[in-house]
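If you scroll down you'll find the structure; I have some questions about it.
All protein chains but one are shown in place.
In this document, chain identifiers A, B and C correspond to the written order of the chains, with residue numbering beginning at 1 in each.
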Amino acid sequence: MNFEYSDKVNKLRKQVTEFMEEVVYPNEKVYEQQVREAESRWTVPAVMEEMKAKAKSAGLWNLFLPESDYGAGLTNLEYAPLAEIMGRSHIGPEVFNCSAPDTGNMEVLVRYGTKEQQEKWLVPLLNGEIRSCFSMTEPDVASSDATNIQASIVREGDEYVINARKWWSSGAGDPRCKISIFMGKTDPNAARHEQQSMILVPLDTPGVKIERMLPVFGYDHAPHGHGEITFTDVRVPVSNILWEEGKGFAIAQGRLGPGRIHHCMRSIGVAERALELMVKRVKNRVAFGKPLADQGVIRQWIAESRIEIEQARLLTLKAAFMMDTVGNKVAKKEIAMIKVVAPNVALRVLDRAIQAFGAAGVSDDFPLAAMWANARTLRLADGPDEVHKNAIAKQELADQ
Amino acid sequence: MNFEYSDKVNKLRKQVTEFMEEVVYPNEKVYEQQVREAESRWTVPAVMEEMKAKAKSAGLWNLFLPESDYGAGLTNLEYAPLAEIMGRSHIGPEVFNCSAPDTGNMEVLVRYGTKEQQEKWLVPLLNGEIRSCFSMTEPDVASSDATNIQASIVREGDEYVINARKWWSSGAGDPRCKISIFMGKTDPNAARHEQQSMILVPLDTPGVKIERMLPVFGYDHAPHGHGEITFTDVRVPVSNILWEEGKGFAIAQGRLGPGRIHHCMRSIGVAERALELMVKRVKNRVAFGKPLADQGVIRQWIAESRIEIEQARLLTLKAAFMMDTVGNKVAKKEIAMIKVVAPNVALRVLDRAIQAFGAAGVSDDFPLAAMWANARTLRLADGPDEVHKNAIAKQELADQ
Amino acid sequence: MNFEYSDKVNKLRKQVTEFMEEVVYPNEKVYEQQVREAESRWTVPAVMEEMKAKAKSAGLWNLFLPESDYGAGLTNLEYAPLAEIMGRSHIGPEVFNCSAPDTGNMEVLVRYGTKEQQEKWLVPLLNGEIRSCFSMTEPDVASSDATNIQASIVREGDEYVINARKWWSSGAGDPRCKISIFMGKTDPNAARHEQQSMILVPLDTPGVKIERMLPVFGYDHAPHGHGEITFTDVRVPVSNILWEEGKGFAIAQGRLGPGRIHHCMRSIGVAERALELMVKRVKNRVAFGKPLADQGVIRQWIAESRIEIEQARLLTLKAAFMMDTVGNKVAKKEIAMIKVVAPNVALRVLDRAIQAFGAAGVSDDFPLAAMWANARTLRLADGPDEVHKNAIAKQELADQ
Partner (left out) sequence: MNFEYSDKVNKLRKQVTEFMEEVVYPNEKVYEQQVREAESRWTVPAVMEEMKAKAKSAGLWNLFLPESDYGAGLTNLEYAPLAEIMGRSHIGPEVFNCSAPDTGNMEVLVRYGTKEQQEKWLVPLLNGEIRSCFSMTEPDVASSDATNIQASIVREGDEYVINARKWWSSGAGDPRCKISIFMGKTDPNAARHEQQSMILVPLDTPGVKIERMLPVFGYDHAPHGHGEITFTDVRVPVSNILWEEGKGFAIAQGRLGPGRIHHCMRSIGVAERALELMVKRVKNRVAFGKPLADQGVIRQWIAESRIEIEQARLLTLKAAFMMDTVGNKVAKKEIAMIKVVAPNVALRVLDRAIQAFGAAGVSDDFPLAAMWANARTLRLADGPDEVHKNAIAKQELADQ
């Protein structure tokens, strides 16, 4: 047992931290301004592509990618602390081509894609030329229970015909978003976890219509955005299927492990940044005759935040370690645990920071409110807390 | 002791409830659409004036107003349950000319305004012809400690010269907003609570500049809005002072009592509506083989929400009763308590409802996310929770 | 709506408070010493009978008793604030002949007892000559679901033959305890809520054996105590049945309403006393250069305690008001709510007080630890929190 990062990781942490300080943080306001001033909100701010080019040339690119034909990647344990640092800024992960949902989608293509699929979609994704979305959740059913999903994928000759209404296809607002990994039922009569398949649907296929972009607590998250998309008699070649029919759940299982751990590490970065901002603020604001930093309640908040962050980080790192050593399947209890812990810790730390900032905290002068809204969605995305807790309990009950 | 509403109140509750059902709720989406489609977001949607006209002709107008020359009003205890019902919709209070910050401002004018001030500003406010804002908080200091406020009001002959930067002047975005009640220091050398004064500043006075509208978690709250306003050598006649120099704190004390209780009752209305929406939703969504309504955790949430709402309502009503019978000053501990309780209860109920709704809960398909963001500001507005708790404790320590 | 106690109630509150101050509080340590020094712990301390005589002659006796042939009593709303005051001391309620489980048992006898049963058991209970216990819970089943109960009551001629193992028959340790109200199944084949009956079982009947007294967090609660009792072929005359066969649930329903509200009011008295002790302590202890009372965290605790107590008291009083005006059945949601709220509030206030007292708080130098242990049982007694919350939710779901 050893709680120190390896030299390799520490070197990367240093590089990513310096890049954040030199390139990313200073451009947060620039990015927001470019979005605000663009003719359409669904335009990519120029500064993003500039930052991406710098990251690429610095070799800080696709670090999330596990070892594969596409490069010798990092382990989850090695990548996790880097994802944390990137996650400290809402524009950070994309700069390094490490942002959701692309990372998860790229992993699916690496693991389950055919050579042809990889050339067509994976390569441009890895190059940061296009982006992607993931279409699973549906407005009409409680999608926390994935067996509820109603999307239909019917084979007709050499094509699949797709009909569905999906929402929360995050990233669909981005003009660079070209492809969706779509989940739906190919065989409603198969065994419960073999009814679903995943299939590649290019967004320019006839019948695909982005109905609207969904707001999150008033934020539209432009140009990324969360799309509600209808698929009406959409036809794609059978070669677009991922792995094979009926493997939707199996792929989801594989996809969600790393995806979740990335989200968790980013959440810890968010919490860490919120704590840092709070500490800075309370040193400089005076009320009732002394700095906020000298007031007992504020100190308890700082301590509780530090305690919660440290614990969440350790558990996430342990989950990453287990994914690397015993596999995602054996690590599923640990993955479920961090999926619950990390967003909740971030939300609590953010809420304390907002309270310490006063009204400034709910505005956009500081990133706290926006980070809060985003973290709040993570208690729902990939399944609500309660579903994961139920899964943890089932395993505990089975283990003893 | 008696826990039943009087017949008079029950009749009014019925009337307001029916008006909400017939006029207000069905127009929520209309209102939002008109805001969205207006050329400028800072335009009053036509539907609002239509609804106001209906409320006025139904006699459901200015119900907040206590007994005065301007009409025999309701007691706080009588008005509280009506504010709750109005507060169930974010567009409700304005329809009845009972929305913040106008109600607090009108009360100030009723109590402390000269005849001339009342004719010029109070009458059009009572008629719903103009709106107002309240300029107290400043970006540069921790305004939770009101003695920190730095705005300067200097007498020069028959005028006061005003210089300040204020923010969170809510309502300043509305084109009908004509007047600000402004708080600043007339005498920085006076005793600590006699340095401040309140003064009327028409928003069209030269030197008044709305610098920007502040967002709240991504919402701009248009057309109401929260203004950051600079006052540069703004000159108003000495007759604009309220009461007299040095009475700023005394007026604030009087103003904030009713203002707070109104906010609290509205928050309870919000919580009540969130619970209602949650109950409706969980009956109709099925996951893992049974309706959400039959799942143990959801039931605990419903019960906890009901328990918290009932308690918050009773405490708020008791505070209202005390304000009516022993006065705002004696009731200050109770007012402080509900100021802490009501927004927190609303936030907890809303958070549970959002979680039960899944991703729909964070969007604008339902009013939950918007209500949450609004309720979150109430833990800061008129002083953060911690300041009120400190005041409660001080009194407890003194009482024993 | 009116939040003031009536003059009648205020007069009684004053009397009970003075009696507590003059007679009860000063004798708490005397009582404990007499228990400690008695040859057997299951002996009634002499000071208790002395205090009872004083309360009786002061007319502060059986105040819990509703209007009946046995005296014109108080309403629940009138009695509630008196129960609160008595409940501030663990020896208080008995002094006024208002302690559990006797009050609930006396109410059962008033409502459902035959003339003969009343003369034999109710009169001496009302006189404070004997005490009683209630035998419902069983060690072998989850008694939170009362249909699980397995005790058998079989009619044989003019007798019922009783067999069961019961525990948590509180009060069974007291040498004055002569009678148990016993619940068991007379007809396992009847409809689910008509299988059970209640019957009077004198504790000196052959076959009744107190197996042991159960501790509560290390306290034996002597001489009251919590008995585990076996009933082996115990024979009682058929005239001992209460009301009639199959009415066990119906009686329990009637019994538990007032019983619960009494417990709740006492819990609020406990919380109030804990807060009082905490406030006193923190004024007088200095750490890190200032009194604990001047430290921010302590102040938050005081404020939160005051807020929680006020709300719990109001809800309990409202439940009492509803029991008086619309009946226990209609008030059942409110009764369930306070059953959850009051013990939890007491526990939180006590926990804060213990923390503020430091190590002294967990000892018996102050009543905090003992009050905590007792309050903790109330989250389980008469059904755990979760069962009551489930019932509240069911009603909410049905109401909308």
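Keep in mind that, in the parts below, a residue touches a chain if its C-beta (ideal position, glycine included) is under 8 Å from a C-beta of that chain, and two chains touch if they have at least 3 such contacts.
Bear in mind the structure is a predicted one, so any value in this text is a computation, not a measurement.
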item	value
Left-out chain, listing which of the shown chains it touches	A, B, C
Identified contact with the non-displayed chain, of A:322, A:335, A:362 or A:380	A:322
Chain not shown: contacting residue from A:67, A:119 or A:396	A:396
Options C:58, C:130, C:250 or C:360, residue touching the unrepresented chain	C:360
Residue numbers in subunit C that touch the chain omitted from display	137, 139, 141-145, 148, 167-168, 214-220, 285-288, 292, 297, 354-355, 358-364, 369-370, 372-373, 376-377, 379-381, 384-386
Residue ranges of subunit A at the interface with the undisplayed chain	1-6, 9, 77, 275-276, 279-280, 282-283, 293, 296, 298-300, 302-304, 306-307, 310-312, 314-315, 317-318, 321-322, 325, 333-334, 337, 340-341, 386, 388-390, 392-394, 396-397, 400
Touch list for subunit B against the chain that is not drawn	295-300
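Rule of thumb we're sticking to: only the chains that are shown with their structure count from here on.
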item	value
Greatest separation from subunit C - chain, by CA centre	A
Between subunit C and subunit A, distance of the C-alpha-averaged centres to the nearest whole Å	53
Overlap residues in subunit C, where contacts from two or more other chains coincide	296, 298-300
